[in-house]
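With one protein chain held back, the other chains of the complex are shown just where they sit.
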Amino acid sequence: MVIIEATDLVHSYEFEGSQNRSIDGVTLHIEQGEWLVILGRNGSGKTTFAKHINALLPVQGGELNVARLDARDPANIWEIRRHCGMVFQDPNNQFVSSVIEEDIAFGLENYDTPAGEIPARVERALAIVGMDGFEKKSPHMLSGGQKQRIAIAGVLAIDPQIILFDEATSMLDPEGRQEVLSTIHKLHAEEGKTIVMITHLVEEATLADRVAVFSQGKLLGVSSPREVLSNLDLLHNAGLTPPLPIRAYYDLQKEGVTLPCCPLTHQELVEALCPSK
Amino acid sequence: MPIEIKHASYTYFPGTIFESLALQDFSLQIDDGDYVGIMGKTGCGKSTLIQLIAGLMPPLEGQIIIDGKDINARDYPREELRRKVGIVFQYPEVQLFETSVEKDVAFGLRHSGLSKTTIAENVRWAIETVGLDFEAIRAESPFSLSGGEKRRVAIAGVLAAKPKILILDEPIVGLDPRGRAAFLELTTHLNAAGVTIIMVSHNADAIAENAQRVIVLEDGRLLINAPAKHAFRDVALLQEKGIGISPAREMAHLLSACGHPIPQDTIRYQELLPFLINIGKGASR
Amino acid sequence: MKEMSVVKKSIITAVCLALCVVLPQAFHAIPNAGSVYLPMHIPVLLCGLICGWPFGLLCGLAGPALSTLFTGMPPVAVLPVMIIELAVYGLVSGLIMSLIRTRKTYVDLYISLIIAMVTGRIVAGLARAFIFARGATTMATWAASYFVTSLPGIIIQLVLIPTIVFALMNARLIPRRYPKSA
Partner (left out) sequence: MNRLPTGMYLPGDSPIHRLDPRVKLLGLFISVTAIILVRPLIGYGVILAFLAFTVALSGLSIKIALNSVQRLSWFFLVIFMMNTFFYSPENAWFSWWIFTPSSAGLMQGVDVVLRVVFALVASNVITSSTAPMEITNALEALISPFKLVGIPAEQIAMILSIAIQFIPTFSEETEMIRKAQTARGARFDSKKLTEKAAAVLPLVVPIFLSAFKRADELSIAMEARGYRSASGRTRKKFAPLKVDDYFALLIVIAICILQILIR
């Protein structure tokens, strides 16, 4: 079942008197329970697209339905945001309180959740991201990865169907990135959330069900990670760098060595090169 | 100008419940024209180390010696140090403040005593070196630029003083692939021109592809200090300590494990590729 | 020009309040800067100019109190007078800014700033004279403490505040007051 349905979506912003297209006729359908990665360079329009999904930007042209709600109708804004949470890039710019449980309760309070229900839902959200026991702590004392997990819990507490990640790992160290990626994996696999993840790291795209590539406001292609990542021209046009296994696949091809299929991970490349093992 | 760090120690908030040790009896030497990559987990003391080298704070114990002089000595000329050592902090774009790009880049030279024409030349050189069009951008407000351009202008603001030592703290975080590649190329270009580069990064690939020497810190102490080729030798140790390994080295390690011995000093993609081709040709034969 | 939402104005007020605590601390690193630069005035005046009088007033009332709470500065003894002074800055700068429209942003800014800075000092002087230290203050000491010793601070604010406002406009963090004007 399609949960996000964008048809010919167009957005331009005004800058110093002139109109600039930031997304230009994007048609993209996202299935419920799917993990979609949106790949693209800075300024490719991927964030603008994501901001439409939870109604942070009004639809200027084209159509957009989120969770069967028409995003063009301003009356649906709050209901759409309830179905669609968003985690942002800078973990420090997402907190409203210096006490974690109060921060997580923020979203619930916005939707006038009965006060009696709040503590249990806060506790559950923290347990899912593996941060239980941090209720009374201050987000400021945590590592970057932990902060992002708290931010995820804050979104999770209102129980959205869709969670958007806007370059949510780009400011983290490798450890923090791993923490966040495995949390996202859990949300997808165990909680059944629809995940839309925006990134410019091609490695992160290998985790998804499908990958959409954006460049200069246009959707260049959307397909399985293997198909997208093994399309060197597509990556090149989008200004993206393929990870080592894919680079190796093509460099080997130039030398007359054709591997059975394009490897996405180091392990797959090893397997392709050591067929005996 | 070699940098010598002799038995340096640094502690934050000494004597309080927030006391935390950042560097402990730390000694290190960095030679002229070196390209040093510094790695380690968050909180290992990397940031403290580079701030000590830049003379932004004195070590609680020990000495920082640049060109044979203790930079924290009372009579050491600070102005000279500021011009010798440039430091680009993480997200350097926040330091922009002037009304035009040209003025902002020239800021560091204001008290340099250089002539107006030299300053103008340096500013133009710095802006062009970071890959921007000087004439097109000189009069722009730095705040109205795009994120990537802002970072370049901020880096130009450090380069304008033509430092002999350039310290970079996580310079590629947040840059997209093309931005990264362009920036790393700039560092090797500067290094080739004789500038000592000290780059802190979590990105093992960027370090392995560019640095000549790699330093790994753990809990304020030196864990590894070796030429880049040898720094990634002990894959098991690095994995255990949670330090990144360059993809090429990791690949070499995995292939060695399945019976294709690849030298342990293979850390860059171009070094790995001939082995891959060999293995591939062997497998398909 | 698009008007900022109440949510955005509230958050800007919050960051200005946080800066009321942080800026004076930062200036401590600069030798004897606090009394000369008057760092806490800057976020309060900016808040009034950018967000309007209710937010400016709140920033002026709460800023010094929050700072005392977190850093012990300003000392409790001078807090009441300071709160009154800063509240007037925030209130008046916002009020005047909403009343005048000369079509030149910097003219509006300077008029609002100067009126706010003068009113704030008069009110603080009056408050000090009539409420907190009856009889102990004379016209001369008032003028000395509010205008002469703080002259550098006044000049700095007049340079700094419009610079910051224009920088924020260029960075598209606040809307331009007049479209395409200097």
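Going by the order they are written in, the chains are A, B and C; count residues from 1 in each one.
Keep this in mind: a contact is a pair of C-beta atoms (placed from the backbone, for glycine too) under 8 Å apart; a residue touches a chain by one contact, two chains touch by 3 or more.
Predicted, not measured: the structure shown is a model, and the values here were computed from it.
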Self-check item: Contact list for the unshown chain, restricted to visible chains
Solution: A, B, C
Practice problem: Check each of B:26, B:89 or B:183 against the chain that is not shown and name the one that touches it. | Solution: B:89
Quiz item: Which residue, A:2, A:115, A:189 or A:261, contacts the hidden chain when the whole complex is considered?
Solution: A:115
Quiz item: Which subunit B residues would touch the chain omitted from the figure, given the whole complex?
Solution: 12-14, 16-18, 51, 54, 56-57, 79, 82-83, 85-87, 89, 92, 94-97, 107-112, 143, 157-158, 161
Quiz item: For subunit A, which residues reach the chain that was dropped from this view?
Solution: 54, 56, 78, 81-82, 85-86, 88, 90, 92-99, 102, 105-115, 118, 139-140, 154-155, 158
Self-check item: Touching residues (missing chain, whole complex) on subunit C
Solution: 5-8, 10-19, 21-23, 25-27, 29-31, 33, 36-37, 39, 42-43, 46, 58, 62, 66, 68-73, 75-77, 152, 155-156, 159-160, 163-164, 167-168, 171, 173-174
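In this text, only the chains that are shown with their structure count from here on.
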Quiz item: Farthest from subunit B in C-alpha centre terms, which chain would that be?
Solution: C
Practice problem: Using mean C-alpha positions as chain centres, tell me how far subunit B is from subunit C in Å, no decimals. | Solution: 40
Quiz item: Between subunit A and subunit B, what's the gap in Å when you average each chain's C-alpha atoms?
Solution: 30
Exercise. Please list all residues of subunit B that touch 2 or more other chains.
Key: none
Quiz item: Which residues of subunit A are in contact with two or more other chains?
Solution: none
Practice problem: Could you please specify the touching residues of subunit B with respect to subunit A in the complex? | Solution: 41-42, 146-148, 173-181, 202, 242, 244, 247-248, 250-251, 254-255, 258-260, 269, 272-273, 276-277, 279-281, 283-284
Quiz item: Which subunit B residues qualify as touching subunit C in the complex?
Solution: 97, 99, 141, 143-144
Practice problem: Show which residues of subunit C lie in contact with subunit B when the two form their complex. | Solution: 163, 166-168, 170-172
